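The chains shown are only part of the set, and none of them has been moved.
Note that the chains take the letters A and B in the order they are written out, and that residue 1 is the start of every chain.
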Amino acid sequence: MTVIKLLGKPKLKNAVLIEGLPGVGNIGRVAVGYLIEELKAKKFADLYSKWFFPFVMLHDKYKIHLLKNEFYYWKAKRKGQRDIVFLIGDCQSLSPQGHYEVGEKVLDLAEKVGVTEIFTVGGLATGELEEKREVIGAVTDDKILKKYKKHKIDFNAGEKVGYIVGAAGLLLGLWKQRDKDGMCLLGQTTGFPIVTDPKAAEEVLDVLVKILNLKIDMTKLEKKVKEMEEFMKKVESLQKRALMDITKAHEKPGKKDESLRYIG
Amino acid sequence: MTVIKLLGKPKLKNAVLIEGLPGVGNIGRVAVGYLIEELKAKKFADLYSKWFFPFVMLHDKYKIHLLKNEFYYWKAKRKGQRDIVFLIGDCQSLSPQGHYEVGEKVLDLAEKVGVTEIFTVGGLATGELEEKREVIGAVTDDKILKKYKKHKIDFNAGEKVGYIVGAAGLLLGLWKQRDKDGMCLLGQTTGFPIVTDPKAAEEVLDVLVKILNLKIDMTKLEKKVKEMEEFMKKVESLQKRALMDITKAHEKPGKKDESLRYIG
């Protein structure tokens, strides 16, 4: 009941997958969304799952869309660049087993199209922000640390956090189990987990662009984030919504309801 | 473990399915229930599922019924009308995967009996009601908007809401995935989600009746809603009940219970 619909079958070589699903500060969502737009990456697959919210989103004010994750690809244009697969979407799974099952499906497809390395992008909610908010890194293996340590990444994440939640962490954990490697990049952001933070996204983008040898016009980010605003608000709503549902369930019904006497 | 029991096999042509399961204001439930009665639609299937509440309802004060969804059909009587399948029932699923799995079963049956288009009916809780409460519409595709835009439907739902929860949205999302089309009609109602609102149901009915070219005597709606009252109260109780169960779980046991010391 997790289904991938292929729209194309790109043949990529030694490609990197960059994950940017909604999460803390929606940093991955914004960063990867911007890369997709700027690089004019091509969509090649949709992923639907019974582990997502039982909701549909409304696009353009009236058009119904099942929640989904999407795959895009972009082919390297010159030496020093790599083919890229992008994973972006409306949401993550609601339950633990959903996270694991969707994760495995994502990695199956990644392997099939030629992905050899994975970068995930997430956020770290630090409460107050430090003066200099360096991007935090975590890796599957020491050789990845060595490979990327020249970049401005703080590899002491373990001092600040004990674990990484959701797709940003799990995709890499499951990938490592397949004897493959990758890195997680976390932008530092303020407390409340579900407010989009484009500034933190920019900091992660800076690192990613250098690692991947991309030429990206960063000046349009602010404008693009504005354009994405309506959509990002819906993504945030979706996240809040999950909280609300539970909260609602706790409001005690105002009046004693005779028809509710407990039976069993 | 989602089972459909067929009582008949209607052969329909280019039929429309109208969904009216319990939800906000029970608008769909009331509207579709009234259409079934007025058109004397014939039942042809029951759907049971382990994803429903582990409850039974009591009809006629003492008769036990498993929770279920029901399918009815009605054949077009004259030109300009279409064959109709009605989906009505006691409840929706409790969990996300239940919503998805029951939804797929519903659509499988719909396809088998000849349904080509789906209308879902739901409610939009707006807090305060605006003077004129127009029916809100959302569609799977622009061509549906074009087809029905002459009717009194406000297609700016996306401005008011970001998504549609439960069967009213999900059935259409899953239907679109099968390259088929449909429309969601939402009556506007006041805040508390689980009080039946026959006035909002009437507004949606007005639109539906015109679209489907039906002759329905609307004057009996009020009387019929009164007759349905006992049943609707049970449906509401069922919805409140889901909330209550969780609320109850939160009441702290009054006394320290020696036998409850934590172990593990």
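The rule we apply is simple: a residue touches a chain if its C-beta (ideal position, glycine included) is under 8 Å from a C-beta of that chain, and two chains touch if they have at least 3 such contacts.
What you see is a predicted model, and the numbers here were worked out from it, not measured in a lab.
Whole-complex tally (this structure file, single sequence, 2 chains shown): 4 copies.
In this section, only the chains that are shown with their structure count from here on.
Its C-alpha atoms superposed on chain B, chain A is turned by 90 degrees; the angle is given in steps of 5.
Chain A and chain B have centres, each the mean of its CA atoms, that are 33 Å apart.
Against chain A, the residues of chain B that register as touching in their complex are 93, 96-97, 99-101, 103, 137-142, 145, 155-159, 161-166, 169-170, 172-174, 176-177, 184, 233-234, 237, 240-244, 246-247, 250. Chain A makes touch with chain B in their complex at residues 1, 5, 48, 50-67, 94-95, 233-234, 237-238, 241, 248-253, 257, 259-260.
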